[in-house]
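In what follows, a structure is listed as structure tokens, so that the remarks can point back to it.
What you see is the complex with one protein chain gone and the rest in place.
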Amino acid sequence: MKIMTCPINGPRPVSEFFYWGEMRPMPDPDTCSDDAWADYVFNRNGAPGVKKEWWCHTASNTWFVAVRDTEKDQVLRTYLYGEQP
Amino acid sequence: MNAVTSARPVSDVAHATCLGIADLSARARAGAKGPGTAAWLAGLGLPLPARPNSWLALPEGGLIARLGNTEYLIEGNAALVESVLRAPRAAGVYPVLRQDAAFALCGSRVNELLLQVCNVDFRCLAADPALVLLTSMAGVGVTVLRSGDIANPVFRLWCDGTYGHYLATTLLEIAGELGGGGIAPDLLP
Partner (left out) sequence: MPWRLLRFATAKQHPEPRMFTAHAELKKSYDVVIIGGGGHGLSAAYYLGRDHGITNVAVLEKGYIGGGNTGRNTTIIRSNYLTPEGVKFYDESVRLWQDLSTEFDLNLFYANRGHFTLAHTDSALRTMRWRAEVNKHYGVDSEVVGPDFVKQAAPMIDLSCGGHAPILGALYHAPGSVARHDAVAWGYGKGADLRGAEIHQQTEVLGIVVKGGKVCGVQTSRGFIETNKVLCAVAGFTPRILEMVDIKTPLYIHPLQAMVSEPIKPWLDPILVSGSLHIYISQSARGELVMGASLDPYEVQSTRSTLDFVEGLSAHMLDMFPFLSHVKVMRQWAGMADMTPDFAPIMGKTPVEGFYLDAGWGTWGFKATPVCGKTMAHTVATDTPHPLIHGFSLDRFRNYALTGEKGAASVGH
């Protein structure tokens, strides 16, 4: 069983978590071009790498950030949003 | 919330010593969260658990549990819960509707049941009795803590009320296999 560490609840099986994709900066919808907005809405970085992702510990509804190697499926760090990694 | 188990709990002392499950869903409960909650509850005269995911017994009976950084659950004494529910809210305090199904598990074989339905080994609560665990049990998100003394632990369990029937049936089925069953709350140690 894969273990993910929630910054508040500690190490738990990954089945207690929900994955919400890579953290991506949102362009300003009022000023950006239609193409830039469509790029934000649809396009993803599907190549493997070390990515910052949104995860949620569903049993406690704790949202946090995981730094994960998506090819090796290795979680390198987890922290609460706003805290220094 | 009303009781979720339909079969009347038998006042079976044998169950209580082996493996008893009491339905505490009908107890009074209040919830609140948000950055202003700690100060607000303190203002109402409640003691506050210092760490996230820990709990305290209340002097007038019942308990207060801190779920995460800024969320609290108060359960027990109906008058106290009522006063929390009625108190005017302060800034940064958001009410949390608590429609939990709630159970208490006790008896000598309680760990055998818990090991079958959850990834967490609740024996860790022996070392840190103030701990509150939020985890998943038989596929349902639950909040768990241990009250009672180490020799006769009582595991308290809360889950979303809509899963109550399922969780109760699942737990009672396993309890039955282990020689236990439903009990009335007054039989809890």
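Should a chain be cited, it is by its letter among A and B, assigned in written order, with residues numbered from 1 in that chain.
Definition applied: a residue touches a chain if its C-beta (ideal position, glycine included) is under 8 Å from a C-beta of that chain, and two chains touch if they have at least 3 such contacts.
As the structure is a computational prediction, the values presented were derived from the model and not from experiment.
Novice: May I ask you to name the displayed chains that the omitted chain touches in the full complex?
Specialist: Output: missing chain touches A.
Novice: Tell me where the left-out chain touches subunit A, residue by residue.
Specialist: 1-2, 14-15, 18-19, 21-22, 35, 38-39, 41-48, 51, 53, 70-73
Simple rule for what comes next: only the chains that are shown with their structure count from here on.
Novice: Distance from the CA centroid of subunit A to that of subunit B, rounded to the nearest Å?
Specialist: So the centre of subunit A lies 31 Å away from the centre of subunit B.
Novice: Which residues, counting only subunit B, touch subunit A once they are in their complex?
Specialist: Listed in rising order, the residues of subunit B that touch subunit A are 52-53, 67-69, 119-120, 133-136, 141-143.
Novice: Show which residues of subunit A lie in contact with subunit B when the two form their complex.
Specialist: 1, 8-9, 12-13, 15-16, 57-62
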